[in-house]
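What follows is one structure encoded as structure tokens, with my remarks underneath.
Excluded from the complex is one protein chain; the other protein chains are retained at their positions.
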Amino acid sequence: MYPTRFPRNHWYVVARPDELGDRPLSRTVLGEAVVLFRGPDGRPAALADRCIHRSMPLSLGSVQDGTLVCGYHGLAYDASGAVVDIPCQAQVPRGRQARSYPVHAGAELIWLWPGDPERADPAAVPDQSWLDGDDWATVDGTLHLDARAQLLNENLTDLSHVAYLHEGSIGTREVAKAPISVEVDGRVVKVFRPMPEVDCPPFFTEVMGIGGRIRRGSVAEFVAPGYHISHVEAEALEPDGIGRCRHRAVHCVTPETETSAHYFWLIARDYRRDSAEVDQLWQDGAPVVLMQDVAAVEAIETVLRRHPDHPPEINISADAGSLRAREIVEWLIAHD
Amino acid sequence: MYPTRFPRNHWYVVARPDELGDRPLSRTVLGEAVVLFRGPDGRPAALADRCIHRSMPLSLGSVQDGTLVCGYHGLAYDASGAVVDIPCQAQVPRGRQARSYPVHAGAELIWLWPGDPERADPAAVPDQSWLDGDDWATVDGTLHLDARAQLLNENLTDLSHVAYLHEGSIGTREVAKAPISVEVDGRVVKVFRPMPEVDCPPFFTEVMGIGGRIRRGSVAEFVAPGYHISHVEAEALEPDGIGRCRHRAVHCVTPETETSAHYFWLIARDYRRDSAEVDQLWQDGAPVVLMQDVAAVEAIETVLRRHPDHPPEINISADAGSLRAREIVEWLIAHD
Partner (left out) sequence: MYPTRFPRNHWYVVARPDELGDRPLSRTVLGEAVVLFRGPDGRPAALADRCIHRSMPLSLGSVQDGTLVCGYHGLAYDASGAVVDIPCQAQVPRGRQARSYPVHAGAELIWLWPGDPERADPAAVPDQSWLDGDDWATVDGTLHLDARAQLLNENLTDLSHVAYLHEGSIGTREVAKAPISVEVDGRVVKVFRPMPEVDCPPFFTEVMGIGGRIRRGSVAEFVAPGYHISHVEAEALEPDGIGRCRHRAVHCVTPETETSAHYFWLIARDYRRDSAEVDQLWQDGAPVVLMQDVAAVEAIETVLRRHPDHPPEINISADAGSLRAREIVEWLIAHD
């Protein structure tokens, strides 16, 4: 029902740039252990995290002059995965090579292509150029879920759960009652949930400074197989000097194994952009809300693991977007 | 050898009443995740612990006006398992229904019938009417064992182990040497172990106030598949003003999975019934003794798991009751 395999010939977020410093970084993507490090030019490189000599994880080694040196016997690899030094030998025989992965290093996110390197197309990376310039202030972070990625993909394309799972922070009961419409374009699903007049949730009051009854807009955008933007608008109906506030929550869901995933998030806002206080509110508050989603999908994962031959679930009207998202992922798997 | 499957068409204790308050309670019984909650009349109800919409454990939700509300998208269930509200829809389609389980709520124990609901017969619940009235003072508690239930069932029908496993609390070496007799009646096994003159164990001195040489009586009663009463009598042979003291230790063993179980216990005594001090001695002391049994059967479980093709065990004379108990459980499994 929920796919656990994922298509390999796509870009997946593998790290945020500030996670990758002077030391190698280990991360498993679609079941493959990958080591990231910065080459001599500072650009991120990705290799299979296993020395071709004695299978030591290269992530336990060190970076020296832009090469990745194994911590066991000292074999050194360049960014292409070629072995460039074997300390106990005068020469390195030809063809000594670790698997390397195409990497696309954006300003906010580092992407990895786990599939056929020949097919890696930088143009297929979801566009984040809207983040360039000064329009948006951002905070970000990395979480992990012990649950299959698709559960989070469907959570993020059905925001009716906000009314229950996030009650008391970003949700109010009215959100679940708002009707939705769904648009599909290629591998993109958009779920529109306009709320002309609803209560302002507590966390919006904190970060935006508005309250009472508000006009609230929500568009959940999914770019298969794992990139989401939650577009949020809020405007007080009682004029109080504060106009429309917008933020975009970027969620990147990267399968780690068949039943676990990495969760990279970024909140970009167009209000109070220079406020360190609002930065901190979001930096602290976003993980609290997102971990409620993580806890929910992990609880569901536990149920699914106990019942591999799971009885069919029923669907409700709020699922329209999630079901389209699932169809697209299944199509991508079948046509990988 | 030791059965791990258990018969489903029987009553099993699922909780003590004070474990079930205003919040739902999750408990796995015979491999099935069950959620308990109190309906509008306060009576316990039991459903499969899985929302029929997106498989969220219902035990992570809340009880509102006697309905169980899923914490993910707000679907509400009544005590029969029927969905009575879907927040994002005006109507609930017919036939939306979670599995429900027959429940029998006694004064001391809540029982669940995991089998065919049509066959659930309240008359088959073991009689505890002897606990009504003021004859007995009680303390109780809940433990868990990471071992197959039958190991504890056989522990409880062979109390010769008291001499070694519980030495220093309720056991003395003489207990193991006392001859036993066994009676079987339907699904009930009784093992009689009269001890006309033995040392008083330390814990009896604490709770009863007797000591020295005593007449000790022990009847281990097993009602298959998981209910036990250990009937205990003790009387000082040197008259000291204290007459015969009796207590009954009720042990309820409910398989959780094939290799783990819930262990509900209750100690009823007819002496010093108004003593808060003796209440506390039993409330603190009983789990210490019972956890010695839990530790023993968990150690054995570890051995059995390592050796699935376990060599035959040898039997000794003290095993007569346990072997009959095992036969009955095997018969119930075969005729479930």
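First chain written, first letter: the chains are A and B, and each begins at residue 1.
Following the convention adopted for this analysis, a residue touches a chain if its C-beta (ideal position, glycine included) is under 8 Å from a C-beta of that chain, and two chains touch if they have at least 3 such contacts.
Everything quoted here is computed from the prediction, not taken from an experiment.
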From A:R96, A:R213, A:H231 or A:R244, residue that would touch the chain that is not displayed: A:R96
Sole contact to the chain not displayed, among B:R5, B:R23, B:H144 or B:R173: B:R173
Contacting the left-out chain in the complete assembly, out of B:V188, B:L237, B:I300 or B:I333: B:I300
Given B:H161, B:R272 or B:R324, the one touching the chain that is not displayed: B:H161
Identified contact with the non-displayed chain, of A:P87, A:G168, A:G212 or A:G243: A:P87
Residue, one of A:A46, A:C70 or A:L266, that touches the chain absent here: A:C70
Missing-partner contacts on chain A, residue numbers: 33, 49-50, 52-57, 60, 69-75, 86-89, 96
For chain B, residues in touch with the removed chain: 154, 158, 160-161, 163-165, 173, 176-177, 296, 299-300, 302-304, 306-307, 310, 313-318
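Here is the rule we go by: only the chains that are shown with their structure count from here on.
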Between chain B and chain A, distance of the C-alpha-averaged centres to the nearest whole Å: 47
